[in-house]
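Excluded from the complex is one protein chain; the other protein chains are retained at their positions.
Labels run A and B following the written order; every chain starts at residue 1.
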Amino acid sequence: MTSINRRNLLRLGGVAALAGTAGPALVACGGGGSAGDVSNQGKDLAPFPTFVPFQGPEPDMPGDETGVQPLYLHYPQDVQSAGFDTPGDGSEVTISMVTYGTPPGNLESNQLYQAFNEALGVTLKLTLIPAATFTEKMSTMMTGNDFPDIIMFGGGNVVPREQQFIQANCHDLSDFISGDNVKDYPALANIPPYSWQGLGRIGGRLYAIPTERPVFGGCLMVNRSALNDIGVPLDWTKEDYVSAMAELTGNKKYGVGMTGDFNPDFWAGSFGAPNLWQVDGGAFTPTYATDQYREAIQMLAKLFSDGHAYPDGANLPATDMKTQFYNGTINNYRDGWGAMGTYTFNMAKGFTADFGNPFAGGKPWGGQGRYGYVAFKKADDARIKMLLGICNYLASPFGTREFELFNYGVEDAHFTRGDDGAPVQTELWETENKTNIPMTYVASAPLVLYYNGYPDEAERIYEWEKQVAPITQPDPTNGLRSQTWTEKGAELEQAIRDAYGDVIFRGADIAAFDEAVEGWMDRGGRQAAEEFQEEYETAKS
Amino acid sequence: MSSSQRPIWMGKPRLVTRIAKGIALFIVVMLVIFPFWTIVATSIATPEEVVANGGWVVIPETISFAAYTDILRGGVITNALTVSAGITLVGTATSLVATIFLAYALARPNVVGGRPILLLVLFTFLFPPAMIPSFLVVKETGLFDSYAALILPVLINVFNLVVMRGFFQGVPGELIEAARLDGAGDFRILTRIILPLSKAVVAVIGLFYAVSYWNSFFNAIIYLDDTTKWPIQAVLRQYVSQGAALADTSEATMVNSPQSVKMAVVVLATVPIILVYPFIQRFFTKGVLTGAIKS
Partner (left out) sequence: MVATPTREPEAPTSTSDDPAAKLEAPKTPLRRRLRRDWVLLALMLPGVGYFLVFHYGALFGNVIAFKDYVPFIGVWDSPWVGIDNFTSLMNNSQFWHAAWNTVSIAGLQLIFYFPAPLALALLLHSLAGDTIRRFVQSVVYLPHFISWVIVVALFQQVLGDVGVLNGVLADNGLSTIDIIGNPDAYRPLVIAQIIWKECGWGTIIFLAALTNVNEQLYEAAAIDGANAWRRFWHVTLPAIRPVVILLLILRLGDILTVGFEQFFLQRNAVGPGAGEVLDTFVFYTGIGSGNFGTATAAGLMKGAIGLVLVYSANKIAHRLGEQGVYKSR
């Protein structure tokens, strides 16, 4: 095989633009064979599951429906069981999911695995698919006739004709979880509405359970200490940013770092550009055609040509750009929301890592509200209920015993309690952990804002969330289907990426970008806009 | 030359030539060694130092084998090493046998069906099978999720086959004729004449196969479901990607798996070949052919 690491490479930031596209990845509708009709038009729409927040440990600061997460400065002291029955019936359950971790080795002797089996009441048979080869492996799996009981999709991975596949081979879950039906599964009812809406429906029905992620999209990771040193305020404007970048450059240090396949979403949003699409009276226009987006691109191009951006950025993989951030060579760069965490705080030596606020008047772009999702192979009702029970159990909220099992392991074996009650991992966790048995990608609790050992940072991020969540704009095509977009979306997006790459890194005139947008419209963008519009009309329910 | 003495017929090279060669070689060696040195050095440096230096360390201040202990802990690597060693040994042996047989048969002039079969084989070189049809064949033949799936579908590499055939054809015809007159059959000609004279090419092709089996990982992921059967490269790549799990959410770029781990992976991948290569090198000494004059 020639192509080896390509999928892995694609994940290094390049898929960012792709992940913002409508719904779960790419699908084509129609055609022949048994490919069904996945659009939602003219169908009875199954209502999304009712949102019933779970009563867990009291957070220090509450979350809210704009997407702010509940804040826990310290680990909850009152950890209790969620009260769920053992969902399984002792049978074997096969699950396919993505893995970023190393193989777990012999599962018979793996305590974590045995604990999972016992808690869930089944024998788990896991097919772990390395992220780098997810598309290929899933494609081969789909050629056969035997699928796992639970199939995971998403995480930025593309699977050809994903929704048609699900519609043809997976169980319609609407009767089990739509509307109030979901109350049978309290942990699933705890999944916030934006996750379900981002997932959308297939042919009007519900087929899958999402793994929630917060609403935030691309963020600017900044060196707060450096900004404070030159007196840049927390609430800043575009002009503040540009002059800050100039001031921070010098002495082999640079203001900003942009990689060759970076996503300009933070800046675009800060300039007020709509999130990928703008809906105006029902009509969809792409963000690329807006003035605000153009301005953002031009600003970035000027940063680069003025020398205030890392010169070798175009050739640098995203991970190496992070290294330059940690060692102070660059002062900010764009990353996903999930990049903030204890790891970042550990690596940022001698300075405070923080998220930059969007520039005054900007509207930050939101994400899809999930990492991935799972669907179930067609089966009889009893089995589906059991599988739902398993997902429910896996999604036990933060602060419950069950959550601890799937995120920290078995007490005394994989973790001990520190003085503050927070789990401290043992050595066994290095070989048996949630990275190499990633049940959290099947179903998991909605994330909370808790950074073990960094309460101040957590509080600061909470402040940031309170400011940003209300003005975050979601992609209006989340949950909508367009045949053209799913067939051609990746290719079209790549052309745009190439175009602004030319403008920013290679000094092309903004007119080249405009031309690319024209081409984008002609080669499918316009068509997709119309299709989204049709879906949009029906989806407003 | 098997001895380090210059044979009588070779004159002493001029000083200028020797200096020129020396310089050329020095440059070549430096170009290769220096980056490799950096890779090794980075693998034994501490993560902090690596980050502070932008990802590459030439002379580490503190030596830390954390990257290696991180990888070698837990028995997963040892298991994968065993798997890979087994696959490489068995695979190389079977591939060599199959290739030698076929190359030899095709090297004999006027063998029945020789030309059509050669063309058939060449055709597959130009039109290799696609991933999904290959997968379907593996499933149909019942090889899925077995070690054999890592060997049989890639048993013969056309490039290796054609090269070996080319070398076999270079064996002087007189030797074959002589053996034939002595009553040797085709098989004995192979074992008594061709193979002893082809040690170099057999060693080389064996090396190519061994490296290919050792480096394989994509087929393992596609044809195997059981991760305990994964070969070493599949596992090593996961060490590089496991940092990503720490920040998997909404388009976060991969958390940096320490550069030292990435470099350690390279070193671990290369060590076996460094160990094996000297044994292969023996076959590249001159003067293996004895006897007949080549025309």
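Heads up, the rule we're going with is that a contact is a pair of C-beta atoms (placed from the backbone, for glycine too) under 8 Å apart; a residue touches a chain by one contact, two chains touch by 3 or more.
Note that the structure is a prediction, hence the values are computed from the model and not measured.
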item: Absent-chain contact - pick from A:Phe54, A:Phe116, A:Phe165 or A:Tyr441; value: A:Phe165
item: Omitted-chain contact residue, chosen from B:Val83, B:Leu106, B:Ile193 or B:Val261; value: B:Leu106
item: Touching residues (missing chain, whole complex) on chain A; value: 2-6, 9-10, 14, 26, 31-35, 135, 139-140, 142-143, 158-161, 164-165, 168-169, 252, 259-261, 310-312, 314-317, 320, 487-491, 494, 497-498, 501-502, 505-506
item: Where the unshown chain meets chain B, residue by residue; value: 1, 3-4, 6-11, 13, 21, 24-25, 28-29, 31-33, 35-36, 38-39, 54-56, 97-99, 101-102, 104-106, 108-113, 115, 117-130, 132-134, 136-137, 140-141, 152-153, 155-156, 159, 161-163, 166-167, 169-170, 172-174, 177, 180-181, 183-188, 190, 200-201, 203-204, 207, 262-263, 266, 269-270, 273-274, 277-278, 281, 283-289, 293-295
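Methods note: only the chains that are shown with their structure count from here on.
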item: Whole-Å gap separating chain A and chain B, where each centre is the average of the chain's CA atoms; value: 40
item: Residues on chain B engaged by chain A in the complex (per definition of touch); value: 48, 50-55, 73-76, 79-80, 131-132, 135-136, 139, 217-219, 221-222, 225, 227-228, 230, 234-235, 237-239, 241-257, 259
item: Residue numbers on chain A that touch chain B, as the complex places them; value: 1, 4-5, 8, 11-13, 15-16, 19-20, 99-106, 127-133, 136-137, 139-140, 143-144, 155-156, 213-214, 216-218, 263, 318-320, 322-324, 326-327, 329, 335-339, 341, 343, 347, 349, 367-368, 371, 430-431, 435-436, 438, 447
